[in-house]
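To start, the structure itself, in structure tokens.
Of the protein chains in this complex, one is absent; all others appear in place.
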Amino acid sequence: MAKDTKHQLEIVTKPAFLDASALKIPMLQILKEDGTLHKGVKAPDMDKNLALKVFDTMQFIRILDERMIAAQRQGRISFYLSSLGEEAASIGSAAALQADDMIMGQYREQGALAFRGFTVEQFMDQLFSNERDLGKGRQMPVHYGCKDLNFMTIASPLATQIPQATGYAYGQKMDKSGTCTICYFGEGAASEGDFHAALNMAAVYKVPVIFFCRNNGYAISTPSQGEQYAGDGIAPRGVAYGMKTIRVDGNDIFAVYQATQLARKLAVEENEPVLIEGMSYRMAGHSTSDDPTGYRTREEEDSWRAKDPVARFQKWLLAKGWINEDDAQANYDEKKAAVLAALKEAEKVPAPHIDELIEDVYDTPPKHLKQQLEELKAHIRKYPDAYPKTASRLNGGDK
Amino acid sequence: MAKDTKHQLEIVTKPAFLDASALKIPMLQILKEDGTLHKGVKAPDMDKNLALKVFDTMQFIRILDERMIAAQRQGRISFYLSSLGEEAASIGSAAALQADDMIMGQYREQGALAFRGFTVEQFMDQLFSNERDLGKGRQMPVHYGCKDLNFMTIASPLATQIPQATGYAYGQKMDKSGTCTICYFGEGAASEGDFHAALNMAAVYKVPVIFFCRNNGYAISTPSQGEQYAGDGIAPRGVAYGMKTIRVDGNDIFAVYQATQLARKLAVEENEPVLIEGMSYRMAGHSTSDDPTGYRTREEEDSWRAKDPVARFQKWLLAKGWINEDDAQANYDEKKAAVLAALKEAEKVPAPHIDELIEDVYDTPPKHLKQQLEELKAHIRKYPDAYPKTASRLNGGDK
Amino acid sequence: MAKMNLLQAINSALEIAMTKSDKVYSFGEDTGSFGGVFRATSGLTEKFGKHRNFNTPLVEQGILGFANGLASQGSYAVAEIQFGDYIFPAFDQIVNESAKFRYRSGNEFDVGGLTIRTPYGGGIAGGHYHSQSPEAYFAHTPGLKIVMPRNPYMAKGLLLSSIFDPNPVLFMEPKRLYRASVGEVPEEEYTLELGKADVVREGSDVTIVAWGAQVEMAEKAADKAAEAGISCEVIDLVSILPWDVETVAKSVFKTGRLVVTQEAPLTNGFASEVAATIQQECFLYLESPIMRVCGLDTPYPLCHEKEYFVDHLKVYEAVHASMNY
Partner (left out) sequence: MAKMNLLQAINSALEIAMTKSDKVYSFGEDTGSFGGVFRATSGLTEKFGKHRNFNTPLVEQGILGFANGLASQGSYAVAEIQFGDYIFPAFDQIVNESAKFRYRSGNEFDVGGLTIRTPYGGGIAGGHYHSQSPEAYFAHTPGLKIVMPRNPYMAKGLLLSSIFDPNPVLFMEPKRLYRASVGEVPEEEYTLELGKADVVREGSDVTIVAWGAQVEMAEKAADKAAEAGISCEVIDLVSILPWDVETVAKSVFKTGRLVVTQEAPLTNGFASEVAATIQQECFLYLESPIMRVCGLDTPYPLCHEKEYFVDHLKVYEAVHASMNY
């Protein structure tokens, strides 16, 4: 048919409405659910060291998650939020990056942080809001952050980090840093206006950013298909923004790893932003405040266990001979002991000093804040029984 | 290839990144630029009466726009914003709707309002913020609204009306009203978060709404391609949301009309929201505050004159024999005289009474507002020379 | 009458409103058949169907945009924002749209059927983003009404008034009290006047003004003051916008002293408005400066919540200081 001279669009003369069926995006899978590779496909170039580090991190995060859910039930921490079932998404992608690439997460990416080297003690310090916490105990549990590891502090408002990732990556590009930013978010958060802003701007500015959507089927109780969106998930939006886009099996460590590796190349070498949609399933409740039996069946949950990303990778490693059952078990036990020990230790560490209350609102505390703090301290000294922890420290030796 | 059991997605084993080229959406055109139909295509079922009403409205709006730009230059009104070059988009689509369908516009859809029957006096009353203005003179010129004509009052914040249209249509669906809502917006406004929210929600709720994006190439000075978006315009987003989508030549009255007619059927009969992208060009400055020579060339503007939607339709009507040159000119002259007369009359009508200042903030003015008004009136009475128009009326006979 | 907690009272109001008019719709994130993360909307989908009470996609600006549109169509739109802390993405739809809808159209259109429900406030170990009390952010906005109940009885009657009030209402629910506050509540429909403050306790020495969950702290402080021989008049403002200047002024004419307390940070909070207005209204009657007892001017901290929290001791200290000025 003819082309329009202005827009270079193809011209049609009969009206035809497109719909979601015009763009169905397939899913990349390399490792099958049974832990074997698809026929004729070889594993991505993940060497033994890296594979073991990935698996190690998976195990650690699984233990941490399970243990801390229990700790919350015991009332030892106020809140927890696990990544059960989604370990491959965050760890597989983090493994494909460089240490100086920036990570901006939503809150279910503890795997990426652990992969970067956040220690079990650091995790515990944050979870117990103690005075060693890098975040100074100010945010709820799981809101980790670490400048040294290039892991942006997690914050609760959803999707706000997505346009921030576009901006961060703009700075990286201008600095000719050779680095990129990865930004994780859920398929629920992808409904926010900030998502739209972020992806469109990234496509316009051509910045080195990888948007990694963890599509785990739910936003708290809201199922994705039909209630969060009506189309073919999140990936087609990338195409609509004119962005490089791929969908992967989020429970397949190799698919995640390989897609992210290629995405990083596109991002860093060609300044092409990339959208990766990782299809997965949130195996646990949304958080410890949530009881999923109110909105989904046990059968549905069980049907996903067969797709467990950790077990799947473990099978492959076993078959490959890179691990054996005994070592894996020993490793597991050792990790578990370390988690328990760190937990016990961290919960004894005191809270940050009350003087921290007014630090970091600004670069230095302005006069009115200093005055408010002084008044508060005077008040606490007057009613020591009402604020026993702080009072005892104030009296013991004010800093 | 295999299908994934959970998501029913096709599985691929080799990574491939899609991009904008995965979904290129053609443009519906029925009437060619020279005013003849594409070969083998017939005009949509627009009878002579309707065709003449459409043309009549086009002429009126063109006269109104040109005259009011001049009036602004003469300092008779403070601001004006024309739809020059985009008449087919708003008038052609309005012509395909029923009178009880709701229209929610951005600010460049005076054509749709005129088609509905807004009189030249009503236009003028708004433009001069006089006491007859339905909006009580509170908003800037061109912020028309009329409940009787189901035309929602225009407001300046961009894109806010888009999710509102989704909500309005939800009410229409629940009321089983057999009506729909059409929502106009520019390709610039489509970058706002509200756009994203609106289309996604409409697709999820399946409401009878038609989103009509007027892609006129610019948002003030910002060109659409490459600076507003990087993809293939706005239409692919509809596909991504799982929504019925079509792109039309926005300067082709027949393409606009036919697409909207079909869209209305989908919306009202099947509760399918529809996205229509109308490709056009803003022939004048953004508004009277804008001088486009700062960001585009005269050549570019001229090259679009050949595509003028009014001239194009006129050629067809002439060839068809539904109008002749003489009648068209007489009609034009008559309209112009009416516009001039209404202008002169409206500018003499006084501003709304000062008592209106506190009306409609709430359904009835609360005590503190009554008190504020009384204080203001006392002040004006004290300084009549400083507020001469209001003071003379206050003294002449307070209502 | 029945014993209800604050959540049950909200739920009961919603059920009555939805029974009364089939143009009442309830929606928000997770508010559908699941009933909301606090369960305020539980049972509504079963009773009224999934088109009357439903989930929205996760987008607050869309929730309010949708709600404005639905209300402008003539429906009663009851939109839940999951936490007050997440209302800010909808700020434009509320402040530029809901509030100005009627005025800008010369009353051709309005969104009077809109009610925004949102849990607010601290004391629940929620840290920065599950503890804020954002009422003052909205109080600068002509066209909005803002209502904050202190207990189940008030919550039900005020919510019913809000839903059917012909103006957009921001209805802020004290989430710390959702289950903690229990009281006798009529099972049937009743309404309470918006814009009217409630003298919770009469007294003669000092007036304490509070709203929402903070009324509890005012009352406890009044108890403590009573022990010290100070008689406090406690006023629940109930409505933040428009607010009942007269009732507060009348009280201050009597007591000559005013303490205003809020959970939110001090600077430009609503307590500032109360103080600014009352110092003008009651200038010649004031025996000591109006005291504001508020959160510190910092984000809401998790680990020092106990210290940060505006408890009754802090309110009492201000009462004491006011008496001894």
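Letters A, B and C name the chains as they come in the text, with residue numbers starting at 1 for each one.
The rule is simple: a contact is a pair of C-beta atoms (placed from the backbone, for glycine too) under 8 Å apart; a residue touches a chain by one contact, two chains touch by 3 or more.
Predicted model only: the values in this text are computed from it and were never measured.
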Residue in contact with the excluded chain [from B:44, B:193 or B:309]: B:193
Residue touching the undisplayed chain, where the options are A:4, A:66, A:121 or A:359: A:359
Residue among A:85, A:105, A:193 or A:273 touching the omitted chain: A:193
Chain C residues that touch the omitted chain in the full complex: 61, 85, 88-89, 91-92, 95-96, 99-100, 103-104, 128-129, 136-137, 139-140, 142-143, 241, 264-265, 267-273, 275-277, 279-280, 283, 286, 288-292, 297-299, 325
Hidden partner chain, residues of chain A it touches: 102, 104, 133-136, 138-139, 143, 145-147, 152-153, 155, 157, 160-172, 174, 193-194, 196-198, 200-201, 204, 359-363, 366-369
Residues belonging to chain B that touch the chain removed from view: 78-79, 129, 136-140, 143, 155-158, 188-189, 191-194, 219-222, 227-229, 289-290, 294-295, 351-352, 354, 356-358, 361, 368-369, 372-373, 376, 379-380, 382-383, 386-387, 389-390
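FYI, only the chains that are shown with their structure count from here on.
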Geometric centre distance via CA averages, chain C-chain B, whole Å: 39
Whole-Å gap between the CA centroids of chain A and chain B: 42
Set of chain C residues in contact with two or more other chains: 57, 59, 61-62, 89
Overlap residues in chain B, where contacts from two or more other chains coincide: 193-194, 196-197, 200, 204
